[in-house]
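The complex is shown incomplete by one protein chain, all other protein chains being positioned as in the whole.
So, chain A:
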Amino acid sequence: MRLLLPNPGLDDRIHSYEDLERMDKEEAEDRPKWDNKAQYILTCVGFCIGIGNVWRFPYLCQSHGGGAFLIPYLILLVLEGMPLLLMEFAIGQRLRKGSVGVWRAINPYLTGIGIASMLVSLLIGLYYNTLIAWIMWYLFNSFQDPLPWTQCPLNENRTGYVPECQQSSTVDYYFYRVTLNTSASITDSGGLHWPVVVCLLAAWTVIGICYIRGISTSGKAVYVTALLPYVVLAIFLIRGLTLKGAMTGVKFLFTPNVDELMNPTTWLDAGAQVFYAFSLAWGGLISFSSYNPVHNNCKQDAIILSAVTGFTSIYAATVTYTIIGFRATEKYEQCISENIRTLLNAFGVPENSITTSNYDEAFLHLNSSHPDTILGLDIKICDMHKLLSEGVEGTGLAFIVFTEAITKMPGSPAWAVLFFVMLLCLGLSTLFGNIEGVVVPLKDLGVFPKKWPQEALTGVTCVVAFIFTLLFAQHSGLYWLTLFDNFAGSVPLLSIGFFEMIAVVYIYGVDRFNEDIKFMIGHKPNIFWQASWRIISPLIILIILVFYLVTQTQQQLTYLVWDPDSEEFPTLASIPYPPWINAVIFLLAGIPSLAMPLYALCRLIFVSCKKKR
């Protein structure tokens, strides 16, 4: 396909090959550089492997047919993720600028893509760091025995627990009441909750110090933040496999249900997950690649990174489900024991007459002989399947399911510390890429004065961001966070990714791009890359984007709230959003998505006004 839009002046805006060779030999560039290749790879791995690998991918895997989900996931990893990854790596390495600089160099009208990337990185960074603040709160509180989320506070006359805790559970109460002090709706702001404010301060300070000199400090921090999660996952895997019920969980995760492959949402969710997992369109990867030497083999890097991401997702999912299986087994046995106790008490039979092994026959016998009594009792239905599927996604997995499972393991504080340190490292390494995708574009756009050192840039960004994240420190912060999670990180990223591909293939020119790669690594990419860049990957992203928009606009906007006064308590109640939320959603999702066309339009008007004069 020889389709190429006219792009005058391109050669004046980018370095020529001679310039690149000269800069490489003399090391004359004033951009920061990686100390070694390992730092670069670890930074990219850390950026791609985030908390989502622990709490999003396992849930998707299990709910979309278990082992069968790996098929669409791996196919789309190769067809959608890898080409986009190589494209971002190569364009950054070739043009040697951050995300705004790269798109401005390709064509000044495309600067909007860079601005959109920066906005999305900023919005995601704000709520992501709030998650890290919560993780830090749990981490700080793990250094005690017994763990604070195993206890309920007592009521006034000390004969029972506080009703909110009694009806739900200690872990629920600790998360929703003690940690967050959640209000009952997003409109009910309720002021700031100071533990969260304090932890947000800690989180932004830690990020600040890790990134204080740009990649020269964060490049050293990634040795810990990128590698420690793997070590901790290994420890949890060994511990998890020795727990009772672990294999039930793993079997539940991987049992393939091939019918799910016929369901289009499976493929859509797989595609979306690949896209978000690779942190594409955030701008951070382009920035990181621009610090590489010119002849770095970016194709190899893209393949390695895809393989590592795929492997880590499966690895983390296995570990997660051993723990989930253990917890489900414990709760199931607890449920059966309670039912046995109820039966024993109601019928006055000796204690060991009904045990877990003969529970079913005993129940059937009693039900046939005394059906009325049985109806009057509160016999719960103990459903292993339901226990394995409940609360296994997102914050619910980390702060409720996992914390509960940890309390049942001997030596709980140690496991809690390990778990939250792992989540902290996963989150921090993603945030490095995030903050890179915010600070470097702001520098390129000239928002910061050129004289300011890197320390000042990082400091100002962290302070301003801390003030913005106080939004999430309110009592309604959880609902704001879910809103950001659903809208700031979905549609904008897909549209930016789509525009990126179109820009590189049809405006920069895929032939020129091939020549660049040949210059950098020595050979042209083969037919697979050509086909995916030109047709396959843009098409996949477009399909996902369209389907996503269609389903979102059809749904009624509701959200889940923790309301002790609702009837379904302790299940989260689903209530509709207030009407002003549409304006907020437009700000979150609409502005970044429309930044590119808006900027191009504004520039067109500006240039034609100048010409008329």
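The rule is short, and it goes like this: a residue touches a chain if its C-beta (ideal position, glycine included) is under 8 Å from a C-beta of that chain, and two chains touch if they have at least 3 such contacts; residues count from 1.
Keep this in mind: contacts and distances are computed from a predicted model.
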Field: Per UniProt, the name of the complex member that is left out, chosen from "RT30 protein", "Palmitoyltransferase", "Collectrin-like domain-containing protein" or "Vacuolar protein-sorting-associated protein 25"
entry: "Collectrin-like domain-containing protein"
Which of A:63, A:217 or A:367 contacts the chain that the document leaves out: A:217
- line: Among listed residues A:41, A:197 or A:344, the absent chain is touched only by A:344
Message: Using the document's definition of touch, tell me which of A:4, A:41, A:192 or A:209 contacts the absent chain.
response: A:209
- line: Touch rule applied to chain A and the missing chain gives residues 137, 139-141, 143-144, 146, 151-154, 158-161, 198, 201-202, 205-206, 208-209, 212-213, 217, 344-345, 347-352, 453, 455
